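Read through the structure below, which is laid out as structure tokens, and then see the notes.
Complex shown without one protein chain; remaining protein chains in place.
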Amino acid sequence: MDLKYFIESQQVDHLLLYEIFELADRIRQRPFAFAESLKGKVLATLFYEPSTRTRLSFESAMLKLGGQVVSTENAKEFSSAVKGESIEDTARIVSAYADAIVIRHYLDGAAKKAAEASSVPVINAGDGKGQHPTQALLDVYTIYREFGSLCNLKIALVGDLASGRTVRSLCYLLGKVGKNIEFIFVSPQHLKMGQDIKDYLTKHEISFREEEDLSKVLPIADVIYMTRIQKERMSLEEYEQAKGKYVLNMENLGLVRAGARIMHPLPHVEELDFPFDVEQKDLRIAYFREAANGLYVRMALLQMMLKERE
Amino acid sequence: MDLKYFIESQQVDHLLLYEIFELADRIRQRPFAFAESLKGKVLATLFYEPSTRTRLSFESAMLKLGGQVVSTENAKEFSSAVKGESIEDTARIVSAYADAIVIRHYLDGAAKKAAEASSVPVINAGDGKGQHPTQALLDVYTIYREFGSLCNLKIALVGDLASGRTVRSLCYLLGKVGKNIEFIFVSPQHLKMGQDIKDYLTKHEISFREEEDLSKVLPIADVIYMTRIQKERMSLEEYEQAKGKYVLNMENLGLVRAGARIMHPLPHVEELDFPFDVEQKDLRIAYFREAANGLYVRMALLQMMLKERE
Partner (left out) sequence: MDLKYFIESQQVDHLLLYEIFELADRIRQRPFAFAESLKGKVLATLFYEPSTRTRLSFESAMLKLGGQVVSTENAKEFSSAVKGESIEDTARIVSAYADAIVIRHYLDGAAKKAAEASSVPVINAGDGKGQHPTQALLDVYTIYREFGSLCNLKIALVGDLASGRTVRSLCYLLGKVGKNIEFIFVSPQHLKMGQDIKDYLTKHEISFREEEDLSKVLPIADVIYMTRIQKERMSLEEYEQAKGKYVLNMENLGLVRAGARIMHPLPHVEELDFPFDVEQKDLRIAYFREAANGLYVRMALLQMMLKERE
């Protein structure tokens, strides 16, 4: 498999998906076997939008494979972007210094532009309202690990489905690699899942429906994928209407099936409200395991994209 | 010794203190023996407040032990904190990516919260007006190296004793591990040492007194520990009253005992005013040696907390 860039979750098919999962599992079991794997290689992380979690997990992944990292924490303010340089030129030049680039950008399509100009592999770590394909990958990996397969699942996506790029990437990916998946979109009227995703699912004969009442969904969903209302991507009025509408807490946790899993791309705010000890003990709460999975999925991806190109 | 987190300087007793000092000395003498010591380990430095000095010295310490570092220079602005994530959640997730966390935060108690949620060792690199225990450790290490013991010393703490967390941490630690120590608190009326520290010293039968006139203290003190008036932690009026009140320069250096030492946690502004060549040659001026000691103390601490947990 030759993955030269990873921009959209649709790029991943069955074969590639299980190749990544199998490698992620192997790295998790025998990390020392991979500790020098990317020795001498340098990864550049270019973040035009804040994201400690994603950036640190990519950087740690690279370091734990024996590679090195050069990094810019807020490229928007501190880089040549302020001098008016195009994303293509930045990518072209950075690809002379680094063996791979991870980019997060505030504009849709920025990662694709970077990939086209770069001479080294480029990974999209989130582009505007576009995609966040490694998040989708770790989400699907989490579902796979928690349920043992990607078949016969009811997946409720809850919250801000209009601006959330993680739910978009997840639909694309799970729609493609899952079997007999049903999506239930739970959102306020003004933050509904976009028509492009619905068309995509229809085209691929994946069933979905919309539901406004969360309490109707909790007893039947296998996966409850909560999301944060993204204040920074809407008007204050829209935010006030959506805020607090969908919350999981000790009250409605009782409605959730025994074998179900509560997921969240994190960071969360008020939409999740559990005490620490419940988060530690209740197996249905999967979001910290989900976050931890990110490290292994990203290690697998970097290993594949960098090692195989030697 | 199993130090799972290091939040307050009171955690350190005699035994642990000399274990750290002995290790710091060994690392200083034979750095190459430790050059691969933490190979494969990743340290995360999360700084919610600016501090080049402390951050770079921790990061360099980790790298010189063969470890690696992921870092965020201004977590307050650039991280998930802006999206409303709790410090506990951040710590929990970062502890999935890193083998230890160093945290600086603008709120008292933040490091403790992080330590409670983290699954890996956490070191407090300063929390609001709380503590800065590794600074206390390197200060006491400096006194130990300069005087050969921690007995029979008159320690003058000078300047902003109300908001200075380094002087607080130093009192706690030296009060605990020193023998026959006398503190002299030299500060403006409105920036006096807090009652909690005084109570602590009284309880542990450590003598202290307050003095407003620096010139009375210079001829008798063994250690003159100067501090910066922390403009960013008080009103402008308070700052104007305190600024320039206590200054060490060529004029009053003559009052300082021959064997005494002038220390400062740095950065300094007008409270120290010596020409470069005097700073280089006069043995009484110890603050650059003090800063350099920070590297070895932090190497020793990381080595103990990470190596012994294997």
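Lettered A and B in written order, each chain numbered from 1.
Operating definition for what follows: a residue touches a chain if its C-beta (ideal position, glycine included) is under 8 Å from a C-beta of that chain, and two chains touch if they have at least 3 such contacts.
Given the structure is predicted, the values throughout are model-derived calculations rather than measurements.
*Asks:* For the full complex, which residue in B:L3, B:L63 or B:V247 touches the chain that was left out?
*Replies:* With B:L3, B:L63 or B:V247 as choices, the missing chain is touched by B:L63.
*Asks:* Check the options A:A24, A:A98, A:I229 or A:A242 and report the residue that touches the missing chain.
*Replies:* Of the candidates A:A24, A:A98, A:I229 or A:A242, A:A98 is in touch with the missing chain.
*Asks:* Consider the whole complex, including the chain that is not shown, and state which of A:A61, A:I103, A:A117 or A:I262 touches that chain.
*Replies:* Considering the complete complex, A:A117 is the one touching the chain left out.
*Asks:* Could you please point out the chain B residues that touch the chain left off the display?
*Replies:* These residues of chain B touch the chain that is not shown: 31-32, 35, 50-53, 55-57, 59-60, 63-64, 69, 71, 73-74, 228, 231-232, 266-269, 276, 288, 291-292, 294-295.
*Asks:* In the complete complex, the non-displayed chain touches which residues of chain A?
*Replies:* Counting over the whole complex, chain A touches the hidden chain at residues 39-40, 42, 44, 46, 68, 70-75, 77-80, 82-85, 88-90, 92-94, 96-98, 117.
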